[in-house]
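One structure, pasted below without further comment.
Only a single protein chain was left out; the remaining protein chains are all shown in position.
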Amino acid sequence: MSSPRLVNASLKKTSTSRSDLVYSGSLVLAAGLALASICAIVAFVLIEALPFFRAASWPEFFFSPAWFPGESRFGAAALLVGTLLVVLGAIFVAVPIGISAALALVFYLPQALASRTQAVVEVIAGVPAVVVGLFGLTVVVPLLAGVVPPGLGLPAASVTLGMLLAPQLIVNAAETFRAELPELLRVARSLGISRETVILHLVLPQRLRILIGSSTILTGRAIGETLAVMMVAGNVIQFPESIGSSVRTLNATIALEMPYAEGIHRSALAALAALTFAVVLALRAVVPGQARR
Amino acid sequence: MLDSCRSFYALRRARSPMLRRIGFFASALLFLGAHAAAEPKAAVLITGSSTVAPLMVEVAKAFEKAHQGARVDVQTGGSARGVSDCRAGLNQIGMISRDPKPDETDFRAVRIARDGLAFIASPDAGVSGLTHDQILSVYRGTVTNWRELGGKDLRIAVVSKAEGRAALELFMAKFGIKSSEIKAQAIVGDEEQAIKTVTATRGSIAYLSVSTVAQAVGRGAKIVPLSYNGNSPTIAAVRSGVYPLTRFLHLIDCGKGTAASKAFLDFVVAEAGQRFIEENQYIPL
Partner (left out) sequence: MRYLSLFSLGLFLLFAVSMLIPALRELPRALDAGYLLGVPEAMGRAGGIGPMLFSTLLINGLALVMTVGLGLPLALFLWERGDRVARHSLQRAVILAIDLLAGTPSIVFGLFGSIFFCRILGLGYSILAGAATLAVMTLPLFARLALDAMQASPAAYRPLARSLGLGRRTTALRILIPSVWQGLVAAVVLSWARATSEAAALLFTAGYATRWPESLLDSGRALPVHIFDLAMNVSGGDAMAQRAALVLLVLTTVFVVVCRKFMQGVAQWQIT
């Protein structure tokens, strides 16, 4: 195989055949279209939020936990903290279970069973958020009530949201682990490396890096999910005092109040959506490798 | 790897590009074609409160059956949406689950059903009724244990409603309490969420509409309707006026309606419409 540098040099030579131009052109068009629609949504949120941005007191918005639209008090600090805690909690629940379940699917189950089980997990990924929320409310909350009364609150929200994230994570991780696997295992066997070593020292680190790179799928879903969390988190706007405290997320506020909000209240809710974008960006900056891939 | 490349190249000739191109152009065509073939919209569009919406769907069906050729579409979006759509001329009729505000004089509000504010508690609380002041102290957070109200030794889990909800507004108005004074352990949005939350949470108390409570009790939900100052929150009590915490559900008309929408409004308040309201376990006028 020629050295990477030489090969890259040949790659730089852009192909001039017409079909290639059409192809590249249509890709750029698609990317542009997607970018445009995304910009449209971001612009929509920012435009709706503009009246609030102009009129509001920024220190109050960012640092005060007092959100009482009826009295014109718009403090989003508790909401921000609530969102972050719920998201982190859900990831904490979903990731260990999800990754190890994916490992089981790919490495420790016989082929036929693994395929069927993955199909089941894919179906579970399609369960409506309402049903997951109902499960959280009718099963998880009473279970947790003994440990963290009254049951509604951060732990319930984390577990419920974790349940929602898990299937997607399992399937994604399984597919990532499975790529190129037969060949890898064959090569390993021929070199005399044990299966365990292959998995733990070769496959896992590299694939985990890929997964972290695309972990915005997970964090995005966690941040964006509204209904399931809203049903079990308690939704009281406050800084959590203990681990079992009732919390409210940014999304829950938008969902709960938007149908009945008028005027500056509506604009304030749009500002919360803009704050959600900020959370996405912040998480992106913090998690290594997310921004790069 | 070279071999697989060659075989891929040979065999994939007809497959991949076709599917992708079809997908791309199909969506493009659909967009253009469907827009060009735009059909006339519904004769009557009703938007607004999601509490009133399910009821209106049934009444609309009955109206369509009674008036051949009529078409009534119901959409949700909340009371605020009902008002803003009405003002912007985006609907013919709006639904609101509250009384019109004093400054809302630019539309005509038609009462279509009654409703009341009922308090419920979970069975393990051990009470069956509360006084006005007791309720106030619970929601203010000055009373925190059911024991203090004659019930079991159990922490009170206070459930309130989210900002802007009609029930919250009614509660605040009748009890003279501000939103920032309410000390709750949980906040809910829809009526059903309140019922489910009370069922799932020990020692909880909540307020919601009388008709929802009546329906829930009717199907055996594990909640206890609390009497308010000795008055039970039953449908009969609201109808007769005995129960003091009441409100009306309204349809609003911004004057931009059509003949069909006016006919619909008349239908709803007339005998025929009110029958449906009663059948669906809401409270007729």
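Here the chain labels run A and B in written order, and each chain numbers its own residues starting at 1.
Convention: a residue touches a chain if its C-beta (ideal position, glycine included) is under 8 Å from a C-beta of that chain, and two chains touch if they have at least 3 such contacts.
Quantities reported herein were computed from a predicted structural model and do not represent experimental measurements.
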Worksheet item: So which of A:50, A:97, A:185 or A:264 would be touching the chain we can't see?
Response: A:97
Worksheet item: Considering the whole complex, which of A:158, A:172, A:235 or A:267 touches the chain not shown?
Response: A:172
Worksheet item: In the complete assembly, which of A:30, A:147 or A:243 touches the absent chain?
Response: A:30
Worksheet entry | From B:115, B:163, B:191 or B:253, residue that would touch the chain that is not displayed | B:191
Worksheet, complete the sentence: The missing chain sits against chain B at residues 1-2, 4-5, 8-9, 11-13, 15-17, 20, 23-24, 26-27, 30-31, 34-35, 37-39, 41, 50-51, 53-55, 57-58, 73-77, 90, 189-193, 195, 211-212, 215-216, 218-219, 279-281
Worksheet item: At which residues does chain A meet the chain that is not included here?
Response: 1-2, 4, 7-8, 10-11, 15, 17, 19-20, 22-24, 26-31, 33-35, 37-42, 44-45, 96-98, 100-101, 103-105, 107-109, 115, 117, 119-132, 134-135, 139, 163-164, 166-168, 170-172, 175-176, 178-180, 196, 199-200, 210, 214, 216-217, 219-221, 223-227, 250-251, 254-255, 258, 273, 276-277, 279-281, 283-284, 290-293
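The rule is simple: only the chains that are shown with their structure count from here on.
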Worksheet item: Which integer distance in Å separates the CA centroid of chain A from that of chain B?
Response: 30
Worksheet item: Can you list the chain A residues touching chain B in their complex?
Response: 26, 30, 66, 68-71, 73, 134, 137-138, 141-142, 145, 149-152, 230-231, 234-237, 246, 248, 255-262, 265-266
Discussion item. For a test of understanding, state which residues of chain B touch chain A in their complex under the given definition.
Written reply: 24, 49-50, 76-81, 83-84, 155, 157, 162-166, 172, 178-180, 184-189, 193, 196-197, 199-204
